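My questions will all concern the structure given below.
Every protein chain except one is present and positioned as in the full complex.
Here the chain labels run A and B in written order, and each chain numbers its own residues starting at 1.
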């Protein structure tokens, strides 16, 4: 199978769209994030001890801004895209995530991997994320040892401060049973059962 | 140098082939893995304290299914491809791996990096992996602390159970000297000296 120039350009632009997404969530770049989703975007993240389900661009931006806040160290690296063009203006994509989330409040650390299934739509001003869901492959939770020094923390300056954050309970539901061992403290603003 | 449409399409398809490989080994997707190799594939992995050497698609599938089993947490992320088209129907590729393997039986954890050298062949139904070898760059072995909670474990449900696993001693040879410190327990089904 030989792609056309337009198809190869679409693949390039769809990959870059998702690359921007990951960079912007870890740097709380809400201005640029606002350009990446369709207005009717739907989200369904099935984590280890949480589920995120929401729809609409405004809700997504609110969720991201209140999740990756000034007390969070966040790394979201999306790898190994498998993009399929499903129509002239639509595409689907599979990505393999590695992520780290550390709350500097209680030093809880979540590390994990997940496989994304996305849908993209071509809009007047370019490709946008129309749907994104993932399933966890690995998830580990522990507490960052006191011997670990935090020597860079970008979100501290640009992420939302406590008084600016939304109640996210309308976006997040919790597993029936909390699988995290009792020794793990909780950050109430992060997707963990409170 | 300017690529043709066919060459750019080949590069795209070869990258996606390897992306599928990494996703499928960590999710024990044997059905899809069966489509990724030539029948005469050859494998040569030079790890820190093990070597894997085998040939033939059936052996490769058996090795993968018995390695990434129901007691394993596995992450294999292949990065930064350098693909060279070496003929109309052949190509070579360099990839840089980051991997994590945790045995939930004894909580042994292996983390590492490696550089792959692959060869690909165009078959009737698309590009296939014909040869894959790697050398380790970093390899660390320790034991997951009891304070780490495992909150997602995808392979637990889809990976092979103990009674389904093969004896893999025909595929794996061990370093003369066991470099892992005496404090490390061993998972006998994982590539470590027993």
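Assume contacts are C-beta pairs under 8 Å (C-beta built on N, C-alpha and C of every residue); 3 or more make two chains touch, one makes a residue touch a chain.
If you're wondering where the values come from, they're calculated on a predicted model, not measured in any experiment.
Trainee: In the complete assembly, which of A:48, A:78, A:93 or A:112 touches the absent chain?
Mentor: The missing chain is touched by A:78.
Trainee: With respect to the chain omitted from the figure, which of A:1, A:124 or A:149 is a touching residue?
Mentor: Candidates A:1, A:124 or A:149; residue touching the omitted chain: A:149.
Trainee: Which of B:34, B:123, B:140 or B:158 touches the chain that is not shown?
Mentor: B:140
Trainee: Spell out, residue by residue, where the missing chain touches subunit B.
Mentor: 1-5, 8, 11, 47-49, 79-83, 94, 96, 98, 110, 112-113, 115, 135-143, 179-181, 183-184
Trainee: In the complete complex, the non-displayed chain touches which residues of subunit A?
Mentor: Its contact residues with the unshown chain are 5-6, 8-9, 12-13, 16, 18-20, 22-23, 26-27, 73-75, 77-79, 100, 102, 126, 144-145, 147-155.
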